[in-house]
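Removed from the display is one protein chain of the complex; every other protein chain stays in position.
For reference, chains read A and B in written order, and residue numbers begin at 1 within each chain.
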Amino acid sequence: MRRFFAGIVVAALVGAVAACGSSGDSGSDAGGGVDKVKVGVIPIVDVAPIYLGQQKGFFANRKIELTMESGQGGAAIVPGVISGQFQFGFSNITSLLIAQTKNVPIKVVANGVASTGKTGADFGGVAVGKDSPIKTAADLAGKKVAVNTLKNIGDTATRESVRKAGGDPNGINFVEMPFANMPAALASKQVDAVFVVEPALSAVTSAGGRVAAWCYVDTAPDLTVAAYFASTKLIADDPDLVKRFTEAINESLAYADAHPDEVRAVLGSYTKIDPKIRESLTLPKWPAEINRSSVETLAKLGAQDGIFTGTPDLGKLLP
Amino acid sequence: MKWLGAAGLAGLVAVVEVIPRVGLVSADYLPPSSRIFAALGDEATDREFWQAVGGTLIGWAVGLVIAVVAGVVLGILIGAVPLLRAATASTVEFLRPIPSVALIPLAVLLFGTDLGSTLLLVVYASFWQVLIQVLYGVADVDPVADETARSFRFTATARIRYVLWPTALPYVFTGIRLAASVALVLAVTAELVIGSPGLGALIGVAQSSGAVPTMYALIVVTGLLGVAINLAARTVERRALAWHQSVRGEVPA
Partner (left out) sequence: MKRLALALGLPVVLFVVWFVASYGSESFYVPPLRRILGAFADTWTLERLRTDVLPSLGRLAVGYALAATLGIAVGVAIGAYPRLRAAAEPVLEFFRAIPPPVLVPVIMLFAGIGNGMKVIVIAVGCVWPVLLNTVEGIRAVDGVLSDTARAYGITGVARLRHLLLRGASPQIAAGLRQALSIAIILMVISEMFAASNGLGFAIVQFQRSFAIPEMWSGIILLGLLGFTLSMLFRFVERRALGWYNGLREAQRKGS
């Protein structure tokens, strides 16, 4: 009995030491030295540029020691940025617009990822099964469509696709489930269509499915899909760090856009995407500029679809 | 009788091998056992995998110890003093059902995606398991034994040690065993949803990458950890409770 408790105490001590060791300092140290920066990202294809940029030293050159913290979604990343656990975060535009209407104290600092703008070759779309009767976007009216988050960019873009094809977007039944579960749900006909992005898109198409609506392309030309953001407090306290980070990100985005093979290679370092799929999946575009008019379109659509009450103040949100 | 347990597990492996091959479910979404084990073999050679296992175990162990110590101390205190028990009953009943997952934003605010946020969820969930069991245990004290101890002028500490503790001990161990499994589940859940380092985070990455056999392999590891923890808990329980009815009854006379 005594030995048991002794063992537990030892284990607890070891654990406590390990815990102290692993929780490093999260702040940046003022001027002169290197800034330690934590970025909250989701381990998906979209954030390949920041990993590539770190590899190439774009951040180290600007005296930024970068650590990527994988969160599993905005729910974990936004609170982290606000409380100062992370200095920067990655999130899709619609979530940022919603946050803006609720006066969450964050601001976009750099572009994150954009649609390729090419029908037939984009990194996201609404896909249907092999023998689905749905042929065009208009056929999606009244059907059950799976999206990864309700009242977000997925359903907004889908509705716009249907609208542009002349269908009625209001009768669509949206169901929420993670991307990973969508291929199975589509195959077993639990849903009629799925809004997917890479790599789940490749999983669906290789199982025989096809894309019925290229919703990112339909929503706006060269749609900005996601962006890097920071808390307004950090921007006020350390504008120099924000400026350097933004420059590094822009350099990384440009490099990633120009070197797709290196992007595919770096994907292997932070995801478990199968190497064959890595070679064949459609990469998004990574422009260094945020397409302001596409963000305005998303804001307009969001207000129209009732995703947020009131209109987001883009002047406050965008750099 | 030890091999019976292994036989049960072998049966499960066989079923999972057969179901996708027979076509009940597509092999893309539920790969057969052989493919899962192949992915498991790949993972075992990956250093990142072992770091993740360590991360999960640390979160589990530290959280469990904190929860057990707090649960036992508070349980005995509250259980032995009727006034405290009555006063805290409603608060306990209110706080208990709040799901740990609802605390996630708070955890991230306080600890980011570090070990701390895992610990917050683990401790919060496991603490109640231990507390409730200890309360039941203290309530089950044989009144005759208690009165006898009192009439023999045992001090409060002595009464706790010789009367309360042995009665409560089986309940405490059930509580520890339940808390141990809840702690593991919450540790992996926290890692999955928040992204703090550990098996759950790896499962999340495998899921979003569409690496299905790897995901199942990691799930198998989680399950095996649970089995190992249960075995350890039962062994400890058997040693400490050798005098109790439920254990004695199984040893041949």
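Keep this in mind: a residue touches a chain if its C-beta (ideal position, glycine included) is under 8 Å from a C-beta of that chain, and two chains touch if they have at least 3 such contacts.
Owing to the predicted nature of the structure, the values given are computational and were not obtained by experimental measurement.
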item	value
Touching the absent chain when the full complex is considered, from B:Ser33, B:Thr113 or B:Gln129	B:Gln129
Among B:Ala44, B:Ala87 or B:Ala156, residue touching the chain not depicted	B:Ala87
For chain A, residues in touch with the removed chain	74-75, 78-79, 82-83, 95, 98-99, 102, 104-105, 146, 149-152, 175-178, 180-181, 184-185, 188, 190-191, 307-308
Residue ranges of chain B at the interface with the undisplayed chain	1-2, 4-9, 11-12, 25, 29-30, 83, 86-91, 93-102, 105-106, 109, 128-129, 132-133, 136, 139-140, 142-144, 147, 170, 174, 177-178, 181, 184-186, 188-189, 192-193, 200, 203, 207, 219, 222-227, 229-231, 244-246, 248-250
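Just so it is clear, only the chains that are shown with their structure count from here on.
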item	value
Of chain B, residues touching chain A in the complex	26, 28-29, 58, 61-62, 65-66, 104-105, 108-116, 119, 192-195, 197, 201, 204-211, 214-215, 236, 239-240
Residues of chain A defined as touching chain B within the complex	1, 4, 8, 11-12, 14-16, 18-19, 22-23, 26, 38, 40, 42-44, 69-72, 75-76, 79-80, 82-83, 85-86, 178-180, 183-184, 187, 199-200, 202-203, 207, 270-274, 277
